[in-house]
Structures are given as structure tokens and as C-alpha cells.
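Structure first, then comments.
Left out: one protein chain. Kept in place: all the others.
Chain IDs A and B follow the sequence of writing; residue 1 opens each chain.
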Amino acid sequence: MHMADALLSPAVGTTLWVGTVAVGGYASKKLKERIDDRMIPLMGVLGAFIFAAQMINITIPGTGSSGHLGGGMILAIILGPHAAFLVMASVLTVQALFFADGGLLALGCNIWNLGFYPCFLVYPLIYKPLIGDSHNSGRIIAVSLLSAIAALQLGAFSVVMETLLSGKSELPFGAFVLLMQPIHLAIGVIEGFVTAGVINYVLSARPELLESIAASRSHGAEISLRKVMITFVVLAVITGGALSWFASTHPDGLEWSIEKVTGKGELQEAEHGIARVLKGIQKKTAFLPGYNFKPEGNDPKKAETAPARPGIEVGTSVSGIVGAVIVLGMIVLIGVGIRSFRGRDA
Amino acid sequence: MTFDTLYFDIGRMDRLSYRETFVHRLDPRAKVIATILFLFTVISFPKYEIVALAPFFLYPVLLLTVGEIPVRFIIKKMIVVSPFAVFIGIFNPILDTRTAAVIFGVSLSAGWISFLSILLKFALTISAALLLIATTSFPGVCHALRRLGFPALFVSQLLFLYRYLFVLMEEAMRIVRAREMRSFGSRGTGMKVFVRLIGILFLRTMDRAERIYYAMLSRGFHGDIPSLKRSRIAFRDLAFMAITIAFLAVFRFLPITEGIGRVA
Partner (left out) sequence: MSHHIVEFKNVFFRYPDGTEALKGVNFRITHGESVGVVGANGAGKSTLLQHMNGYLMPTSGTVTIGDLTLTGKTKREFRKKVGIVFQNPDDQLFMPTVFDDVAFGPLNLGMDEASVRERVRKALGMVNSLDLQDKPPHHLSSGQKSAVAIASVMAMEPDILAMDEPAANLDPRSRRSLISLLKTFKHSKIIASHDLDLILDVCERCIVIGGGAVVADGPSAEILSNKAFLEENNLELPLSFQGRS
């Protein structure tokens, strides 16, 4: 399931973008060191393959609904983690651009959720150690199922965390997890069967093919377990650091989510560091809408309805909505005006 | 959506992006940066903001009209991708029922306000993203990304993907048609057939990759995909950026909508 811009806060969106760009940069650097020229067109065309394959629907047995291929796992198995991550990133980018699936700020999240986990966690930690050099079709099915389920559970859990940390949704943590994980269990099972099915089909129809690609994969680009763990820890630290920095400068999102996750209610407003400086500026200017630090004295409703949380600017709602209607009306007029002007030109 | 709808849909989007209008002629870098700033500004509004979001519709409306992009097409595409945001957002009015405002005698809960805010942000962000690609050719976007510092390898992936997207979709469509013609009703759409279809498509893709590699070698390929600089930032690009940034800043930080409302 794709994360959406509208549910994101800038802090979370940026953090995930930073993580994704870091991993993408690392992957392309690794690949560039020892890439076989043959891989360059191969990766691109396989991206188009995943894209096209996703458009073919499959009827899920017994339910009548339909699903399709995700692709992260199958790419990791065929191309290895580094190339697979880049291909997955390019598939999701094209989807974000052409279908607006998710959106451009959420693209960082989506690449992370659907690319990072299958390629850099599940493949080296689960798939590869369990499959070894085996070409046994039963084993491929079992390991693929396990891997796909693991990757999708991680991805789904990330969607939950990203949404909660962004603080635009009211869904409590527990309910959200209960909603997302089972759906993705089903999706994971299908993904696993399809992945295994395609790998087994290719192994039986053209056994030499996967080996020849594996030979083109640079040997240096295989990842060691240790490296994965170290990278993961480093990324976690960076992510944590970035998040807490954003949290201190941009209280809107995190405050709320901490409350939701811990159930402890609102934390005391931190009045130190950057936050205090910003608040000082706000108090002087009262520019930031939504915070409304200079109370509008002429608004009686404010006192009774002002909620316990910051962010609801109720006092100005009537004039605000009138204004919004006027502004939207003007925008529509501008649009229609340009259109009819253009129409006369043509 | 069915395969055919998706296929023609993406093809239509692609064709729109090769039109010749003022918006299409702007440098891709200017449009990419403007879009990103726009998205950031929109989602930086707090959870309960709705009023101040209104002026931001000017941006997509201008791109839409000056770029001569059909409104309905964009709206249709927005509706198609809306389920996740709506599905998650609809819990807000259910869970957050505190009365937040009484407007003209109707009481409005905080949940509805935050849900409405999600919907507005959704409409703004999705339309901006769609309009970027509808007014900028995909190769243009890729060159912009390259010159904004994205790794060459990644950008060449995007370009290959774009180039062969249409070729492989046609191939997939032929395979799907063949399946439909021989599967009467529901039979033939199960897991086994599905896997076989994907497998065949995969093998054909591999063969194609081999032929492409051969074609590249024949023309002197040795590891790098070279490209020429194509565009230079012109005055109109700078003007476009400056106006966009000013617009975003003014409406982000000044409560203009409200002011208009109060005056009226």
C-alpha cells in the first residue's frame, strides 16, 4: 500500500527521503565500482517488466478480489540487492509521476517501504541464507513465501509508523496495526507464491539464465551480514537524530503521535532551544497561521470552544471560510478566463 | 483498473507532456523545484488547517489552464489514487468528535476539520505531481534530476524504464489478450496461469535486454550513457521560480484568505 503525501508531515517525509537517498547513493556507488556493462540495459528493462507485470491482475483464490505483483523480492533475487533497490526506486518513481500513486514527497517513504526492506534486509538476512545454492522448487516456494511476507510486514508497519509520526490521522496505533498487518499478510502470501512461481518457471524453462545474470552481478557487490547490520544501526541513528531535530523545531506532528503511542496525553511544551526561539518570533509576528499565539480579543467563541490542542484555529473560522470561498471562486474564474481566452486563440 | 485503461491512461499522460505551451517550455529544473517547494508548503500546514489552503489551488489551476491540460482527466486520475488517503482519513471524524466550531449554527467536529484538511492536501499534492509530468516530458524530468545531482546510474534506469515501458506494456497486453480469449469466464485467471504469464513476459524481457545490449555495443557503448546538455535556464524560468516562491511564501505566512473573509 502506498503512503500518501496528504498524510505526511514535512519532518517524516524529509527523513525518509534522506534515508532513501542515502541508500540509493550507496547502492549506485557500490554498483558502479564493478558493474558489468550488460547490467545497465538489463536493470532498466527489468524495471519496465515489473511495471508491465503489475498491470496484469490475478484473481485471488476464494475471494474474487484481485491483486498484482509488487516486485521487490523478485528483483532482489534476480539482480541482487543493490541493483534491485535502484530498479525498485525507478519503478516507484515512474508510478509516482505517471499515476501519482502516493505522491512525490511520499515517494521517499514508498521506496523505503517497498525497496529497502526486501533488498537490504529480507534478501541478505532471510532469503539468501535459507536458500543457499538450492534449486529445489519446494524450498524456493517456502523461502519466497517467508521472505515476501516478512518484507511486506515490515513495509506495512513502516506505513503505520510514518502515518502516526506525521500526526495527520487520528487512528490509534493498535487499531492501525491491526488494520494494516493482516491485509499485508494476505498480500505477502500472494507475492511469495508469485515470486516463487516465476523463479521456478525461469529455472525450468531457461536454467542457465539466472546464473548468467548472477555472473554479471559484480562479486564485490554482494553484501555481508555484518555490513547490513552496521549500516542499519547508522541509519537508525541518523533517522532518530533527524526526527528529534525536527521534533524540536516542528512540534505539530510529533507531539501528537507520542501522545497517541504512549497514551500519556500531551507532553509539556518544550520551551527551550530552537523551539523557544521560534515561538519568540511567532509571538512577535503572529505570522504562522494555525498557531495563533496572539489571541483575537474580539472573538467570544474562542474561549468556549478552544480545544486542548494547538492547531485548531476556531476563532476565525467564519471569516476564514468566507474568505476561502471567495478565494476559490476567484481561482475558478481565473481558470475559466484563461481557458476561454485560449479557446478563442485556437 | 483494467489493463487497457491503465495502458491508454499512461499513454495519454505521456502525449500531453509533449505539447507546446508556455508551461511546457519552461525548463524542467524550474518545474521540478517549484513542484517540490509547493508540496512542502502544502503539507507543512498543521493538521486542522483548511482555510489557508484555499489560495494554493491557484497553482494547479494555472498550470492546468495555461498548460492546456484537460481538467477531467486529472480529476479522474486523482480519484483513482484517493482510496488510501480517504480510508485512513475517514477515521478522524469517527474518532475525534470534539466540537471544534459552530459555523452558521452547524457544529463541526475537529475530526471533520482534520479530515477535510487531509482531503484538501491530497487534492493539492496529487494534482501538482500529476501536472508536473503532464507539462514536462519524462526525459526532461530525468535530465533535470541528473543536473540536480541524482546519480547517473539511477537516472539512466529511469530513462530505460520509460523507453521500454510502452514496449513491454504492449507485449504484456498481447499476452493478457491471449489469456482472455482462451479463458472463458473466470477460468484461466488463477495463480498458475498468472505465474506462467509473468514468467513468459520475464523471459521475453531478458531476451530483449540482450538484444538492446547488443545494439548498444554496436554503437560504441562502453559503460557510460552519454547525453548532451539540452536546456539553459532562461529569464522566464527564473521569473517563474521567483513568482512561485513569492506566492508560496505570502500565502503560507500571511492570513490573507481570512482577511478577505473579514473584509467581505
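A few points about this structure:
Going forward, a residue touches a chain if its C-beta (ideal position, glycine included) is under 8 Å from a C-beta of that chain, and two chains touch if they have at least 3 such contacts.
Note that the structure is predicted; figures quoted are calculated from it, not measured.
When the whole complex is considered, the residue among B:Phe84, B:Phe122 or B:Phe138 that touches the unshown chain is B:Phe138. Across B:Ile75, B:Met173 or B:Met216, the residue that sits in touch with the chain not pictured is B:Met216.
For chain B, the residues in touch with the chain missing from this view are 14-15, 18, 137-139, 142, 159-160, 162-164, 166-167, 208, 211-212, 214-222, 225-229.
Following the convention adopted for this analysis, only the chains that are shown with their structure count from here on.
Chain A and chain B have centres, each the mean of its CA atoms, that are 15 Å apart.
In the complex of the two chains, the chain A residues touching chain B come out as 1-10, 13, 24-25, 28-29, 31-32, 35, 37-38, 40-49, 51-53, 55-59, 61, 69, 86-87, 89-91, 93-94, 96-105, 163, 167-172, 175, 193-194, 197-198, 201-202, 205-206, 209, 252, 256, 287-291, 301, 305, 307, 310-314, 316-328, 331-332, 334-335, 338-339, 342.
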